[in-house]
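A quick write-up on the structure given underneath.
Presenting chain A:
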Amino acid sequence: MKVIRSLLDKLYEVPGLQRYKPIIGAADAILYGTNETTHAAPHVVDNIDIKRYMSFVILALLPAVAASVYFFGFRVIAIIMVSYMAGGAVEVIFAMVGKHDIHEGFLITGLIFPLVLPPTCPLWVVAIGVVFGTMFGKEMFGGTGRNIFNPALVGRLFITIAFPAIMSANWQQPFDYSLETDATTVATPLGKYKSTAMAGEVNPTVVEFKEDEANKQVLFTSAAAVEKCTLNPESKFDGVKIYCVGNGAYKKAAKHKRIEESNLTRLFSYGDLLVGKEPGSMGETCRIVIILGGIFLMFAKVSNWRIPVSYLGTVFVLALVGHRFLPQDIAPPVFQIFAGGLMFGAMFMATDPITSPFTKAGKYCFGVSCGVLTVLIRSFTGYVEGVMFSIVIMNAFTPLIDQIVLMFKYRPAKT
Partner candidate 1 sequence: MIFVPVLVINLILLVITILLSIADRLLVSYGECKITVYHEGESKEFSVDGGGFLLSELTSHGYNIPSSCAGKASCGFCKVQVQKGGGQILPTEEIFMSREEKLSGIRLSCQVKVKNDIDIFIPDFLTTVRGIVKNKTYDPKLRWRFIKDGQESFVPEKRLIKLDPRDETAVDAILDEFEGMRGSLVPILQRINTTFNYLPEPVLWRTAKRLHVPMSSIYRLATFYNAFSLEPKGKNIIKVCMGTSCYVKGGQRILDSMQNKLGVEVGGNTEDMNFTLETVSCIGCCGQSPVISVNDNIYGYFKPKMIDEVLHEYCKKELEKSQS
Partner candidate 2 sequence: MIAKNRAFPGGYRFKHFQGRPQDKLIKAAIPAMVTIPLMQGFGDEVAAVVGADDKVAAGQTIGRDDESISSPVHSSVNGKVVNIGKIDYLGNETTAITIESDGTEGWQSLEGCSAAWDNLSIEQIEKLVYLSGASGAGRDGIPTGFNSSIISPDEVENVIIHGVESEMFAVSSGLLLKDDNLSHFAEGTKILRKMLPHAAFSIALNSECKSLITDVSGALADNDWCDVRGLEPRYPADYDEVLVSAVLGREFPVGHLAANIGVIVLDIQAVLAVYDAVVAGKAVIERTIALAGPGFKENLHISARVGSPVQHIIDGMVKQDADLRFLRNSCLTGEALSDLSMPADRTCGAIIAVVEGNNREMFAFVRPGPRKDSYSRTFLSLLFGSEKITKLCETNLRGEERPCISCNYCVEVCPVSLMPHLLFRHVEREIIDEKLLKYGIYDCIECNLCTYVCPSKITLGQWIKDGKAKLIDEGLPCPQPKFALKGLEEDEDAK
């Protein structure tokens, strides 16, 4: 250890390396911590520092990384490496030009960014995305702590819009080791739901099959819906394709005498969604570890519970109400919460303290607005997933929300 120490000390002295001081300093700080002491009162300070603060986010993300490696293979590691290298290069260049320390925030951006990418994403797209995100989302505003938008999401948004063909078409089926099947390209649960719901009836009360309706499709979103539906005993269901959301509806429908097994398809099961056997972005599929990671962060006081709770709550309530009246457009609540990147976004990205409001009321407002926007974009626009859009939009609104909250909080007292 002393060898490294003396090496570092020597490196500081080398005249040619003065430009690379930020790199040496960063390595030094990570390896050895600081020897600075307090100058004035308080003479003793808390042990928390930004490095540990940020490393806890990474710690909370590690299970998700492990899950994605498990489900999508070692390519995930390559993607993460590319992300760290490309983004790190931008960070280092800006640190060298701006002559400031390398800040720790990049550690998170570099890891979160690959986790929201599709597993089939080409490496050069990863590099473009992370470079754009770090540069335009963060460094141009002055670096960590000074950014307005979540850099990882800015990068992801950019490549989503720039390369729609690459980013939204190819979703890899997670490896299911029990089935021993090869990787296949399929749609995400949200995509499946959207296309099926658009093509046929959703939760009809009466299903009838007429001769002229070839390839009729019906979608049941819950066991209760199957129950409610009067499966007309007179009708034949041979030509009707019946899709079910979740195991409950599937089993209920399968029990029915008049429905043939061959006509019945289960879109996905909630269990698979939770565990991560459904396709999706690399890090967001295994919801159970994400929830655990998120709760861990909240417990550690690194993230605040207000945003995820209000975000998920709003999505749930809106979907509950919306699904009742517009089942064609709005997916059922539990499905909405577990599908797509919502859980990951709510737990790890919306909670970013730098880009979300710092006032309490503002946090609720942020969460609720994110929820509304997510449901809106998922249900009514051409995009299947709305989490990243809604979070970036709300990032933009954050200063305005804070200003308005402060205006009310510090209203001049009436005299």
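The criterion applied here is as follows: a contact is a pair of C-beta atoms (placed from the backbone, for glycine too) under 8 Å apart; a residue touches a chain by one contact, two chains touch by 3 or more; residues count from 1.
The candidates came about this way: all candidates are chains of the complex that A comes from, given by their letters.
The shown structure was predicted, so the numbers you read here are calculated from the model rather than taken from an experiment.
With chain A as reference and 1 or 2 as options, the touching candidate in the complex turns out to be 2.
By the touch criterion given at the top, residues 1, 29-53, 55-56, 101, 103-105, 142-146, 299-302, 304, 353-354, 358, 406, 410, 412, 415 of chain A touch candidate 2 in their complex.
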